[in-house]
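Note that this complex is displayed minus one protein chain, with the remaining chains in position.
Chain nomenclature is as follows: A and B, assigned in order of appearance, with residue numbering initiated at 1 for each chain independently.
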Amino acid sequence: MSLAPAEADDRRAAFLASPGRRAIAWLCAALLVAMMLITVADVVGRYLFNSPLPGATELTGLLLSAVIFVGLPAVCFDEEHVTVDLLVDRLPEVLARPRLLLVRLLSAAALAVISWRLFVQGQAMAGYGEQTVSLHLPVAPVAWFCAAMTAIAAAVTFATIFARPAPPAR
Amino acid sequence: DTTLNMANWLPPAHPLMKDVMVPYAEAIKEATDGRVTVNVLPAPLGPPAAHFDFAVNGVADITYGVQGYNPGRFKTTAFAELPFLGDSAEANSVGYWRVFDKTLRKAGEYDKVHVLAVFTHGPGQIFTKGRDLSTLDGVKGAKIRVGGGIVGDLVKGLGAVPVEGPSSKTYELLSSGVADGITFPFESVASFKLIPMVDSALVVPGGLFNTSFYVVMNKAKWDALSDEDKKAIDGVSGEALARRAGKMWDAADAAGKAAMEGKVKLVPASDTEMEGIKADLKPVIDAQMAEAAKAGIDVEAVRAAMHEEVEKAAKGE
């Protein structure tokens, strides 16, 4: 998992040096803090003022979707997926490159298929006008957003084939 | 021979599974002399809201679910969900099916599937803790858990504060005391183990709302059946299945009511209270009907037909 505490300081430096990372971090921060504040506003409003935040649960759900899929390309870029490297470390040198190539290709392909199906799912929901329960927000655009982020993740994963010989050291 | 996969998102012991869907599966097998069997999947394929599309896309062959879980998709459901429809789930369900079969299906919302039945839950009421429900003032300002949608609007119409949450959140909202009450049929209060968490119920004649259900089948799978099998399945579906489901909900409501004896005070709404409730809810109902009219439905005619068919069904016609 991506806790990678040893490199915390290196990572901090890398993070501060990269404007792209900072931009995505701001987006992640906005989504997560919004999610947190919605719960706080709902609870405080309900408990102190007898008026809960309308649509708090459905907004939280949609934000959750966004957080997951915004974080995905970053995970793919840093290749921080959970893997079982029990045998991998003991593989003979000649097999190392082909294995990595195959794993990255299959992963990119899986992401591409998922992206396509998320898009189709969005199309279907737009077709019959799926909305959220109380605020009547359309749901399809969220699915399209998820599809787009997954497409980026697929592209990023595909690009690692050419960009690096091995995942960044952890 | 054909095997149809039935998707299921309820625990096996839930009455809708045990007393409706599983016996229905057996009835299909019997009616087709064993040519068509139904295989109930052991675990859910996805959340309840996904089940209509499971039938559309052929992920499963037969699915059931609640239209309200897909907000915006089924506008005709409003006619079955409105207040004061009737006290018997069986009569409501049979009446609903007849009107659906004759009129509502023309709205095209179910065109991508073959509909096996639509039916409703027993009438929903308001249950609260620590409040005097002998007048409507008892409801005002109470935090009432609702699933959202029309029930939320109805609760708000009565001056209460709707607290939204999925049904999985129901228990925690009530047990933690976050909510003062809940809108449910008698059956659900008992089955969600909420009886200890409420002490009174405001019983509105005809119910404050109903929950509409569907049972549908993948269209290609239906079309592939022989005419003989289709006819046999039709015989145990539609009104027969709606009646079977309604009977089950009525029995479950009766059991829920019995379990509440001595623990929950049932307060029938008086005539003056009913006048107040009707006045409070009129704008909500009007708004809902305006929405349904968008689906191309003659709202007044359908509402009249619903009441007429429910009354007929109640009389055993």
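Keep in mind that, in the parts below, contacts are C-beta pairs under 8 Å (C-beta built on N, C-alpha and C of every residue); 3 or more make two chains touch, one makes a residue touch a chain.
Note that in this section contacts and distances are computed from a predicted model.
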Hey, which one's the missing chain according to UniProt: "TRAP transporter large permease protein", "Twin-arginine translocation pathway signal protein", "Peptide/nickel transport system ATP-binding protein" or "Cytochrome c oxidase subunit 1"?
-> "TRAP transporter large permease protein"
Residue among B:V178, B:A251, B:L266 or B:A314 that touches the chain left out of view | B:V178
Of the residues in chain B, which ones touch the absent chain?
-> 5, 11, 41-47, 49-50, 53-54, 57-59, 165-166, 168-169, 171-173, 175-178
Against the chain that's been left off, what residues of chain A make contact? List them.
-> 1-7, 11-12, 15-16, 21-22, 24-26, 28-29, 31-33, 35-40, 42-43, 47, 57-58, 60-65, 67-72, 74-75, 78, 80-88, 99-100, 102-103, 106-107, 110-111, 113-114, 117-118, 120-122, 124, 139, 142-143, 146, 170
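Operating definition for what follows: only the chains that are shown with their structure count from here on.
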Interchain centroid distance [CA atoms averaged], chain A/chain B, Å | 37
Tell me, which parts of chain B touch chain A in their complex?
-> 53, 70-73, 109, 141, 143, 147-149, 152, 161-166, 169, 178
Residue set of chain A touching chain B in the complex reads 46, 50-52, 54-58, 124, 128-134, 136, 138
